[in-house]
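Presented below is the structure to which this report refers.
Here the complex is missing a single protein chain, while all its other protein chains stay put.
By written order: A and B. Residues from 1 in each chain.
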Amino acid sequence: MASLVILGLIALFLSLKGLHILTEEKWGFITGSAWEVITDDTGSIAEAKFGIGAMLVGTFLSAMIAILVGVPISVLSALYLTFYANGKVKKFLISVIDLMAAFPSLLFGFWGFFIFMSSAEYWAKLLNKYLGFIPLFDVPTPIFERSPFIAGLVLAIMIIPIVTSIAREIFDQTPLDRIQAAYALGATRLAMIRAVVIPFGRGGIIGGAMLGLGRAMGETVAVYTVLNVVYQVNWQILFGAGGNVASLILLKFGEAGPDEVDALMAAGLVLFILTLLVNATADLLINRFGGKGR
Amino acid sequence: MTQTIPTPQKPWQPTKLDRLEDLAVVLASFVLAWLSVQFTGLNGKLGFFISLFFSLLVLNFGFHFIKQGSAAAKDSLLKVLTVMAIVLTLIPIVSILATVVSKGYKGLHWGILTKDMALASVNDPIVGGGLGHALVGTILMVGGALIISFPIGVLTALYLTEIRGPLTRPIRFLVQAMSGVPSIVAGLFILSSLVYPVTKALSGLMGSLALTILMIPTIARTAEEMLLLIPNELREAGVALGGTQWRTVAGVILPAAKSGLVTAIILGIARIIGETAPLLLVTGGGDALNLNPTEGAMGSLPYYIWKAFLTGGTPEAFARAWAGMLVLLAFIFILFGLARYLSGRKVG
Partner (left out) sequence: MTTSHAQPASLASVASARTLSQPGTALLGTGLETRGVHAWFGKKHVLSDITLDFAAGTVTALIGPSGCGKSTFIRTLNRMHEFIPTAAMAGEVLLDGKDVYAPGTDVTKIRLRVGMVFQKPNPFPSMTIGENVLSGLKLAQIKKSNTDELLESCLTRAGLWNEVKDRLNEHGGALSGGQQQRLCIARSLAVQPQVLLMDEPCSALDPGSTFRIEETIAELAKSMTIVIVTHNMQQAARVSDYTAFFLSDGGPGEMIEAAPTSKIFSSPQDKRTEDYVTGRFG
């Protein structure tokens, strides 16, 4: 009842505020890669162009890295917890992972900046050294600190507890009779998992991965701390510049004049719609395939 | 005819010999990894770990292949991979906890919980200021959010489990969608709908409202799960005694779900207590103790930590930030411990 109202209000207000910016820029807002406010000598605004294209690229890149690194680790961890761990070890590990899910994102940002950065930078340099011929891993100048790569890795670590939890719940629901049928035919644990668990859980796991994606896309302070938030399109993940939509909002918000604030609202609206789509799809997948329907 | 009953055994469990063999393979992998670091171009910690990764896989596969054949060898590969995944998951957790404790410890001092930052700057010596104002701010704002979120969350959960009217599916969908709202968007919403048009000022109340948006779905979902745990017999008994549905709910179900609802509160608090982004937008993050949520900038633990980190550049500033993080984490630990304890007890 009330949630409907509140949710409706969110969409409504953001739309209202951001709508007039969108009508000016239309699709240009989404694809445009310039965000400039040019003031003339008297300090009033001469020209303003807003487009979040570059930040969408950054959102996409860092979230993709997070998924590519985080999901396989999460699925394997979930397999371990469901099919290999037992008794006290299992309970302890599950508690620890659930606790990790409650760590504030700022903590991951700090840890990423102070502790993890040097290792991640080293790996980035190695990647550049050996794989630099691939444009993705090339850099215009050798600045490896605070890159989308590092942000992506920190995001990966952040989403691991969430995706592991969901995957574990899905694996737990695998029908026992199919598992027994596989074992009775002489299957090893690997064979059983491939034949029964994965086909059963596939949809739900994808849903879990998408929930992780949604979290990674909307993450603000961790990315802000670890990534050098600069407004530019940067496909070269090892190079220290870039940003995502959420961190852009945080960056610009402090000094923004009224027009710019409207543009930031519009950016927020786009982010909201994106994460809504991702999360809605994720929930659909998890509920349809999470064992309740089958 | 009496017989002696033999002792129960589990002959399928790994024997001591099996465990020793596994340990030997692991040790051999370490040795092999160390050797490859010495004699090839791989170097440093990373080189060691990469060769350890491959050695573990190759040696395990080889060992089991010889012992039991290819199916068992492939099976052991999966086992090694899953264990590695768990280890990889644990490493950051341990590192993070160790870092918070070791770095935060330096920023702790006796007055930390009582002083505020009104007269001190983040770069001053540690004892010159504290996070008392931030702590109070967090408590006030979380409390405010709770006052609004708890009734809405519980009512929503009750609608979903007890009433189950025609709006059930859309509401459930909305709750799930709401739980995915990025925290900064929640801040933006309050900013654009309340701060700019209405109050034109940042305050603690705005912070509470932003947090409410994030708290409601957590409380609603947890409360729903807890209510579903209540056996139907209780509901049937309530109705059989002649109660209307609302009487049954108030008199029978809610008391039975007490500990579950408290768990929902605790998890809701844990969810928002560390949220930074919305507070950065709408609360102003004051340095002085401010007990009035409707007026004036209000500090909070996340804001305090953020400010110390971003505006200071000295070891003192960073120590303050880590100390704040330590205090925040301590709260989260306590909340989690409480939730665990409560869900370990039976319903009601």
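In this section, a contact is a pair of C-beta atoms (placed from the backbone, for glycine too) under 8 Å apart; a residue touches a chain by one contact, two chains touch by 3 or more.
What you see is a predicted model; the values in this text were computed from it and never measured.
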Displayed chains contacting the withheld chain: A, B
Listed residues A:196, A:227, A:245 or A:266, member touching the removed chain: A:196
Positions on chain B contacted by the hidden chain, ascending: 3, 5-12, 15, 17, 68-72, 74
Hidden partner chain, residues of chain A it touches: 86-87, 177-178, 180-188, 191-192, 195-196, 199-200, 294
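Just so it is clear, only the chains that are shown with their structure count from here on.
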Distance between the centres, which are taken as Cα means, of chain B and chain A, whole angstrom: 17
Footprint of chain A on chain B - complex, ascending: 44, 46, 71-72, 74-75, 77-79, 81-86, 88-90, 92-93, 95-96, 99-100, 103, 152, 155-156, 159, 167, 170-171, 173-185, 188-189, 192-193, 196, 213, 216-217, 220, 270-271, 273-277, 280-281, 302, 305-306, 309, 318, 321-322, 325, 328-329, 332-333, 336, 340
Chain B-facing residues of chain A, complex: 1-4, 6-7, 9-10, 13-14, 17, 72-77, 79-81, 84, 93, 95-100, 102-108, 110-111, 114-116, 119, 122-123, 126, 157, 160-161, 164, 188-191, 193, 211, 214-215, 217-221, 225, 246, 249-250, 253, 261, 264-265, 268, 271-272, 275-276, 278-280, 282-283
